[in-house]
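The full complex has more chains than appear here; those shown keep their coordinates.
When the chains are written out, they are named A, B and C in that same order, and each has its own residue count from 1.
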Amino acid sequence: MSSRYDDFQAFRTRLNERILGEGTADRPSGTLNTKRFFTLDGNCYKAGALDVKTKELLGLVASMVLRCDDCIAYHIDQCLKAGCTPAELFEAFDVALIVGGSIVIPHLRRGVEFMDEVVGRGDGAQSG
Amino acid sequence: MSSRYDDFQAFRTRLNERILGEGTADRPSGTLNTKRFFTLDGNCYKAGALDVKTKELLGLVASMVLRCDDCIAYHIDQCLKAGCTPAELFEAFDVALIVGGSIVIPHLRRGVEFMDEVVGRGDGAQSG
Amino acid sequence: MSSRYDDFQAFRTRLNERILGEGTADRPSGTLNTKRFFTLDGNCYKAGALDVKTKELLGLVASMVLRCDDCIAYHIDQCLKAGCTPAELFEAFDVALIVGGSIVIPHLRRGVEFMDEVVGRGDGAQSG
């Protein structure tokens, strides 16, 4: 049975290939600007003055207050891979909840369910 | 066959128990701040200088202009339980539509369908 | 000395005349669609199944969660004219604060200051 995690990754991969691929005259792909934006998006989460874990937490909270379920799921996965614990994630959720208000709650529920699924798979390095 | 109303309530209940429950070291629940925010969220709709019906209408319109389907569904249900009629709800929808613009329309459609389902169940006290 | 209230009303009146006026070929005013939208905006706060006071409170909370200072000021003024008390306004502010989060706080501060100025003028019908 497919999981939300697998569905999410499969759709993301398929459409990224469609948008970032070569395209044809009849079926153009994204423009050079589109592709540069995707590259820049990846680059800004790389380690620099701030480490990857902190940057992924920033991406997570930004996604929660802007209320995008796919972005929240993506950054929860990245945070867990970068070593965040669920206890740390819940504190990041709190900042999003207080800054963004109760309108964030339905996204929090779906985010917690997704976090539990990712933790349950045991792919990451996180611990309670 | 499950309804949108039943699905919504079941998911909401299950995740609220997950977030507001006790948790364990391996599987922590929401923090004390998370729990206090949920309590505060419930408290601000209780009768005071304004009555429950007015406050639920305020919550509904806030949810519509911020465009959260789950929040809209929740407050439509609460408004009907507090005695709002569909005619009153349609006037509240109008304020949300005019303030928030045509971007609200898809949420209005889903909200009207949800309202019709709740009214059709006959659990509330509302009349046309 | 000019007050925020007077400045706000003067700017609003001057630009509404510019947008809703007749215009010339060289200096067109708003389109028929613009003008119809302004009319519709006024109409949706008129008494119907819900009374004016409730509708103005709905407009106020919608404006707060969308964080528009001018809209907040306008609806605070209209709420006070419709008979809302400051105690009722503070409860409406709470719904906006809980739904919209701490990002609403700077607008709450400016809204409270504006409310105090309007109450201090004694033009309205409100009492504590």
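Annotations
Note that contacts are C-beta pairs under 8 Å (C-beta built on N, C-alpha and C of every residue); 3 or more make two chains touch, one makes a residue touch a chain.
This is a predicted model, so every value here is computed, not measured.
Of 6 total copies in the complete assembly of this structure file, 3 are presented in place.
As a convention for this text, only the chains that are shown with their structure count from here on.
Per-pair counts of C-beta contacts peak for the chains B-C.
Different-residue interface: chain A and chain B share under half of the residue numbers found at their contact. If you average the CA atoms of chain B and of chain C, the two centres end up 25 Å from each other.
The mean-CA centres of chain A and chain C are about 38 angstrom from one another, to the nearest whole unit.
Taking each chain's centre as the mean of its C-alpha atoms, chain A lies 27 Å from chain B.
In chain C, the residues that touch at least two other chains are 65, 97-100.
Remark: chain C residues 65, 97-104 touch chain A in the complex. Contact residues of chain B toward chain A in the complex are 11-12, 15-16, 18-19, 24-31, 33-34, 37-38, 41, 62-63, 66, 68, 70-71. Note for the complex: chain B touches chain C at residues 40-41, 44-45, 48-50, 54-55, 57-59, 61-66, 71, 85, 87-88, 90-92, 94-100.
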